[in-house]
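Only a single protein chain was left out; the remaining protein chains are all shown in position.
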Amino acid sequence: MQSKMKESDPILEVENLSASTDNLPILKGVSLTVYPGEIHAIMGRNGCGKSTLSKIIAGHPSYNITKGDIKFLGENINSLEPEERAQSGIFLGFQYPIEIPGVSNLEFLRVSTNARRKFLNKEELDTFDFEELVKKKLEIVKMDHAFLSRSVNQGFSGGEKKRNEILQMALLEPKIAILDETDSGLDIDALRIVASGIKKISNTQTGIILITHYQRLLDEIEPNFVHVMADGKIIKTGGSDLALELEKKGYEWTDNFVKET
Amino acid sequence: MVKENLVKDVVKEPYKYGFVTDIETEKIEKGLNEDIIKLISQKKEEPKFLLDFRLKAFKKWQKMKEPDWASLGYKKIDYQDIIYYSAPKQKEKISSLDEVDPKLLETFDKLGIPLTEQKKLSNVAVDAVFDSVSIATTFREELAEHGVIFCSISEAVKNHADLIEKYLGTVVPASDNYFAALNSAVFSDGSFVYIPKGVNCPMDLSSYFRINSGDSGQFERTLIIAEESSSVSYLEGCTAPMFDTNTLHAAVVELIALDDASIKYSTVQNWYAGDEEGIGGIFNFVTKRGKCLGKRSKISWSQVETGSAITWKYPSCLLLGEESVGEFYSVALTNNLQQADTGTKMIHIGPKTKSTIVSKGISAGNSKNSYRGLVKMGTKAKGSRNYSQCDSMLIGDQASANTFPYIKSQQPNSEIEHEASTCRISEDQLFYLQSRGIEFEESVSMMVSGFCRDVFNQLPMEFAAEADKLLALKLEGSVG
Partner (left out) sequence: MEIIEKIKKNKLVKNQTEIQKICLDKLQTSPLPNPKSELWRLSNKSKFSNFLDYSFNEKDGRFDTPYPKNSQNTIRLIIGENCDIQLIGKNYSIEQLSEYELHKYIKEQISCFDQNENWSDLLNLSLSCKKNILGLKINGSKIPPIEIFSHASSDSLNAKTLVIFLEKNCDIELLQVNLGKDNSSLSQSTFFFLEENSSLNHGVVSYGKKESNLLNSLNVIQQKNSEYNLGSLHFKFNYARFEINIKQSEGNAKTNIKGMQITKKDEQISTYTKINFYGPNGFLDQINKSLADDKSHAIFEGSIIVPKIAQKTDASQLSRNLLLSDLAQIDTKPQLEIIADDVQCKHGATISQLNEEELFYMRTRGITLAEANKLQLSSYFQEIISFIPISKDRWDLLDKLLNEN
């Protein structure tokens, strides 16, 4: 279970993080470290705080960090704006990707890709060059070119929305990708496309956090670590076998850990 | 065309409650002046603060002008031709229901509101108001055990003067509008409810208003106070006999909800509506308003308005407390020459306040049915939301349906959403139902009641069934 890359520096360090929204505590001391090349899975019941954790890492303005730190590549990012985090290489795949009527998908993808490229001191792409790039990336998620001319996520099926998320991940080439229930609402074919997309994009230099309910995504992408969350805390950490055990025994099994802690 | 007539017939069901009770009454002379007000106050043995309240309101009323609404038309009211106090003659002091004139008990029996110990409704406490006075309130002892005060407002003036003085006129000030000022000057009776801290009222409370006399106006006043963390559901019903003159009904209802309190106020209004030619009927000019004073307090209005020649009524909510909630669910049915101008005002003052408006107007015959509403987000109403839905159904090509929503926002971090639509019962829908073997009339009433479903769902159980039946009766024979 020891990571082969332990010598290198971690990408993401979440240290004893507590957070609240509307004065309601949601996270109650979460710690998590992700090294390059690692895949982490976070599992847990609805409302355990796993989606909140992903939003806080991405910088959602509705949540307040009350205690603890989030470090990205060694730097504290607690007070960074969401776009600054995204530009520096943090990617959040949304559970429910937002529909933005009237804003063209192509334009949206181009502006965001250029924002990341600018941060990396790469040349910004004009419409023409960007179309070339996006064509290649479309293949990864087996999406049709026609998606680009529609409004962002508007009228997309559940599967199309998730594939659009992975397309964005492919374009932005993040250091760490947090994928929030990317598997929900997908049929088995779409799940395979999404999983193979994720595998193609990730490499030994990137980290991935998969937030999920079910084993089925983890059958496609094997995690190095599995964390179980309950009531705003990580209550158990193990290897990929932990997910299998959880699948067998159900979440009631984890209730016992909560009582213990 | 055949269908058209059929549908018109559906609305022609005669008014069931049009009888007059023959009872000796004590009336004062017609007309309105300071002496009359002093006389009313004296008859009710009121403390000085209340007489002052009345006289002040009267002064204001004299300076005010009757509102001139673009969508309502009616003959000018002669305020000097109305009797402002009328009460059935009874013994001086009544100690129990047995002493109430049997004719009165019989009247309420006939209206489906039995008051006597043997027959009274088992799960609802009733305050019965006949013309200007309350004649009986049931379940008083049972309610008293929980600390709930439920009595006529005249009694409350005597026994709970401190509460009256503290709250009367704080939600609807006497100067609020012409009819509120008139009511404040001459109000006769009505109900008073006080729910103490932490008490969930053990049964529904209900007031039943009966106008009997043809030449007197009805000016009742209702005040409901829900202390912290308490709750109550209150029902109101009204009927009147058939006269060929118009009777003025100008009531004021004030609700106050403190922290975490909730008040649900339901009305089924079935005053006499006048005949097919529009002769007679009640002029129903009512001011109803609730103040969500406390945090997380909630006031919910639901109403089924089927009666009255003219209805002018906007049950409203002042949302002051943080996270307080206001609701308005309304069905207004007009037929023949009835005119209804009804709606609500949701005034969002405190932060994170929420309001919901669902209004269903059904106009048949030559009637006019208007929704008029105001939703306002004040500068401090951060994080507040409103959703309104106003639907109209037109039956026949002589009826009119108007929608006048007024929306105002001074707070960017708030959301207002309003939707309205107009429809009629389509032939396809009717055909579909009929092809499944459902009678024409039943199809119509099914569709109307389906149209009103969102509102009926908000009514207390007994009321919902009653309202459904009432609508079906009123509509009998009016769709095409």
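Each chain carries a letter (A and B) given by its place in the written order, and its residues are counted from 1.
Note that in this section a contact is a pair of C-beta atoms (placed from the backbone, for glycine too) under 8 Å apart; a residue touches a chain by one contact, two chains touch by 3 or more.
Remember, it's a predicted structure, so these values are computed and weren't measured experimentally.
Across the whole complex, the hidden chain's contacts among the shown chains comprise A, B. Looking at A:22, A:69 or A:83, the residue that reaches the missing chain in the full complex is A:83.
Of the candidate positions A:73, A:103 or A:125, contact with the hidden chain is made by A:103. In the full complex, chain A touches the hidden chain at residues 58-61, 81-83, 85-87, 91-92, 94, 97-98, 100-103, 107-108, 111-112, 115-116, 119, 151, 168, 172. Listed for chain B, the residues touching the missing chain in the whole complex are 377, 379, 392, 394-424.
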